[in-house]
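Removed: one protein chain of the complex. Kept in place: all other protein chains.
Here is chain A:
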Amino acid sequence: MSARNPGMELDLEWVSKVRVNHQAVLKRAQQIQGRKLPKKQWQAAWHLRAVTCIDLTTLAGDDTPSNVHRLCLKAIQPVRQDLLESMGMHDKGITTAAVCVYPARVADAVKSLKAANSSIPVASVATGFPAGQTALKTRLEEVRMAVEDGASEIDIVINRTLALTGQWEALYQEIRQFREACGEAHMKTILAVGELGTFGNVYKASLVAMMAGSDFIKTSTGKETVNATYPVAIVMVRAIRDYFLRSGHKVGFKPAGGIRTAKDSLVWLTLMKEELGDEWLRPSLFRLGASSLLADIERQLYHYVTGRYAAYHELPMA
């Protein structure tokens, strides 16, 4: 991870001056989606890069130690060894960026990874995920407990009530407290963009989250009806750029929810490359929150290596 974002004083004047032109953002998104995607070995390399940026996630009510264990092992070996060998990538430390679980499963994940001798970080969602509609006190306690259990990354959700009613000061203070509770653990702030109403609000919430010291801003929980879309991502990465220009601190970006195909992952990488540059193509500043994406990328890599399309059973399950 690069230097952390220490945050800054809340600058409400900056927040109030935010203007976003809806149609221009949509047009820019179309433009990025319309770009020609890399082919052949370029495609394979980009896919592998996407793999290293994945926060391999399971966030379900029926998660148990056994499926969390499987997830951790898949994170350690995300692509079949023989496929990596034929691309000359077997010794390049290809793993996913992190595994992401509910707070109650953090201990299981830490245990599994430790047993496999891996240093992949465990990320935990927290603060009343996904709705954030619990008391501040319990939300703070949740963060502290997840960190105690060994989570080194915390994905917090913001209080949408505060954002929608324009209480930026209160939101700033809440996130500040979460950041304190995280301690050394990196904090990703989920804006739940599907519930913020307008692009203007998304931009403002992004700024406030970064001013309060988020290391990453993340689009959604994956539980709202609208998840990570390209236009909303453009608004958020613009806020990241804006924040960087004013403060000099680099904040990461994590789209999550609804990212399923290998092609999607290429478009996301293109978007980051176009908007923020190559630095934001590494796991230190870019994550993809996904669960089924990895399987599709692995199939594409299988096709690149063998020229055939794989049946799902030919690739190890997560």
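Please note the rule applied: contacts are C-beta pairs under 8 Å (C-beta built on N, C-alpha and C of every residue); 3 or more make two chains touch, one makes a residue touch a chain; residues count from 1.
Simple rule for what comes next: contacts and distances are computed from a predicted model.
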Identify the UniProt protein name of the omitted chain, choosing among "Aldehyde dehydrogenase domain-containing protein", "Dynactin subunit 5", "DNA helicase" or "DNA replication complex GINS protein PSF1".
"Aldehyde dehydrogenase domain-containing protein"
Touch with the omitted chain, as defined above, among A:8, A:73 or A:89:
A:89
Of A:228, A:256 or A:269, which sits in contact with the chain we cannot see?
A:269
Touching the hidden chain, out of A:62, A:184 or A:278, is A:278
Sole contact to the chain not displayed, among A:4, A:111 or A:241:
A:241
What residue numbers in chain A mark contact with the hidden partner chain?
19-28, 31, 36, 38-46, 48-49, 87-89, 92, 238, 241-242, 245, 269, 273, 277-278, 281
